[in-house]
Every structure is written in structure tokens, then in C-alpha cells.
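All protein chains but one are shown at their positions in the complex.
Let's look at chain A:
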Amino acid sequence: MATRHDTAAPPAKEGGAAPGRPAAAAVPEADRRRRARLSRRWQRDMRWSPYAFVSPFFLLFLAFGLFPLIYTGWASLHTVELTAPTDMEWAGLRNYTRIFDDDFFWNAARNTLTIGIISTVPQLLMAMGLAHILNYKLRASTFYRVVMLAPYATSIAAASLVFVLLFGRDYGMINWALDFVGVDAIDWQNDKWPSQLAVSSIIIWRWTGYNALIYLAAMQAIPQDLYESAALDGANRWQQFFHVTLPSLRPTILFTVVVSTIGASQVFGEPLLFDANKGASGGAEHQFQTLGLYLYEQGWVNQHLGRASAIAWTMFLILIVIGIVNYVISRRLRASS
């Protein structure tokens, strides 16, 4: 914020043509000095204003992003209780050994992975198909795009509460419909895979349309002549999709995969609110407890903020590993294309 004082100067002074002070007009020496001052101010403006303009973002990120993230690592080496969050007692790596010894941690890690796969893979595949269709010449194309985005406007809280009812074992709509095709009532709350499928379906429902729009935007950026030359080579619709569309979308696909992976690693609200027992354990047998929910349970139900910090820091390290893997893959892809 080095420019604060000179930006406060009234605009009239900055107008190079208008004389700032009446006295200056008469004396060439004063005029020269005034110009020198103006040009110094001009240089300072050109030099420092860009930094002033971008600094709010970085200051906010330092205060509410980076600093807390690093401090989480520090807190994870301490015993901190929720009731007195500012009293910290050195604990070394004890928080880490505690959570690594806890079966529920590994259970939550596995659940996060499986829910992540069940929610992300069909989501992105459907989004791709949907984008392909939305890229046709359509009547009322805007209508479809807005409708596909309606779930995105629905909050996690509202969506999860509705899905609890739709997935009800005895009176839910989904079991009622399955009964028609001869499937017996499924216990979407207490059985492991059905419950993870149900939780994933909330995520799929909310994000498929959004990702479809992102793919659609990328599809519309593909130059038309690529399709024309493919058609000249005798490629049919499917071949065009696989040999023109998909390769052109590679950066976008990679991007949505990364963002969805990060999102999947953080899943919290859906399993919290899907639990009919209203606990934070992700079902009676932790069958759909994710790492995010496990973090919340350790920190805010069991009141061990230090242990929760160790979980958060572990999640962060996992994300870094994923990030490096992704970086390597994307470099390979770029090198090969």
C-alpha cells in the first residue's frame, strides 16, 4: 500500500495540463520542479499501483488461508481441547500416532476414497455426455442449461435432507420405485455400499450440470475446421467425438478431475446430514463416515482440536501427493501430444 498518500491527492493536481498553483505559472524554475514532482509521482504510480491492486487478495489469503493452514500443522503437535482452544500443550507426534492407531481413521480414509470414486466417475462421465448433447442444435437450449444448474443452486443442507427421505427404507420414493421392478427394500442408511451410494448420489446430483456446462464451454471452443477435416477423412460422429472432441478437451477434463478430487476429499455436509441418527459418526457403524466428518467428530464432538488438526494436516499431505501425481501425468500428456 505504498501509494496510499499520493492517491489521496485531489485529481486536479494530477492533470498534467492544469496548473496546480497560480504562483507556479510565472516562474519557469517552479514549473520545472512541479513537472519533476509530477513525473516522480507518475513513476511511483506506475511502479507500485499494480502491487497495491493485487495486495488485498494476497493479504486476505495470508490471513485466512495460508497462516491457518500452517498453524494447523503447529496445532497438530499439541494437545488442544475445544473447551479451551487457546491452551496448547506440546504433544510431539502423539496426535498422529493416536489417529493412525484408530481403525476409524483408516475406515474414514477408505470411505472417502470409495465415496470419491462413486461420486466423481459417474458424475464426470454423465457431464461429458450431457455436454455433448447440449452442444447439438437444440430448441430451448438455454432452458436446459438453467435446469441442469438448478441442483447447484440447492444447498448441501436442503439437498441432503430431501435425499434422506427419498432414500428412506420403509417409505422412501426410491425403494417404492425399486419394488416395482422386483427389488426388495434396500436399507440405504445401514448397509455399507447402499449408504455410500446414497451419499454419493447427493454429490452427483448437485454437480453434474455444473461440470456439463464447463465441458460445453470447452467443446464450443474447438475450431469447426477440425471436425470438417475429420469428416473429410470419413470419420463418423462417434469417431469425431473420440478423435477430435475428447483430445481437445484433455486440459479441461484434467482440470475437472483435479477439482472434483479435491472436492471429494473434503466431503462433509452430505454424510453429516444424511445420518438419520443425527450423529457425526457417519452411520451406526461409521459406514459412510468421511475424513471430513471424522475430523469434525474428533474436534467438535470429542473436543480434541489437536487431533483434528493432525487429521487436517494429513489430508493436506495427501492432497499434495495427489497434486504431484497430477502434475506428472499432465506433463506426460502434454509431452505426448
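Here is the rule we go by: contacts are C-beta pairs under 8 Å (C-beta built on N, C-alpha and C of every residue); 3 or more make two chains touch, one makes a residue touch a chain; residues count from 1.
Heads up, the rule we're going with is that contacts and distances are computed from a predicted model.
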Absent chain [UniProt protein name; select from "Cytochrome bd-I ubiquinol oxidase subunit 1 apoprotein", "PadR family transcriptional regulator", "Carbohydrate ABC transporter permease" or "Chemotaxis protein CheA"]: "Carbohydrate ABC transporter permease"
Which of A:111, A:252 or A:289 contacts the chain that the document leaves out: A:252
Candidates A:130, A:186 or A:203 - the one touching the absent chain: A:130
Chain not shown: contacting residue from A:161, A:301 or A:328: A:161
Among A:93, A:138 or A:301, residue touching the chain not depicted: A:138
Absent chain, residues of chain A that touch it: 3, 6-7, 11, 14-17, 42, 45-47, 49-51, 53-54, 56-58, 60-61, 63-65, 67-69, 71-72, 75, 80, 85-86, 129-130, 133-138, 141-142, 144-166, 170-173, 176, 205, 209-210, 213-214, 216-224, 227, 237, 245, 251-252, 254-256, 258-259, 262-263, 265-266, 268-269, 272-273, 278, 292, 299-300, 305, 308-309, 312-313, 315-316, 319, 323, 330
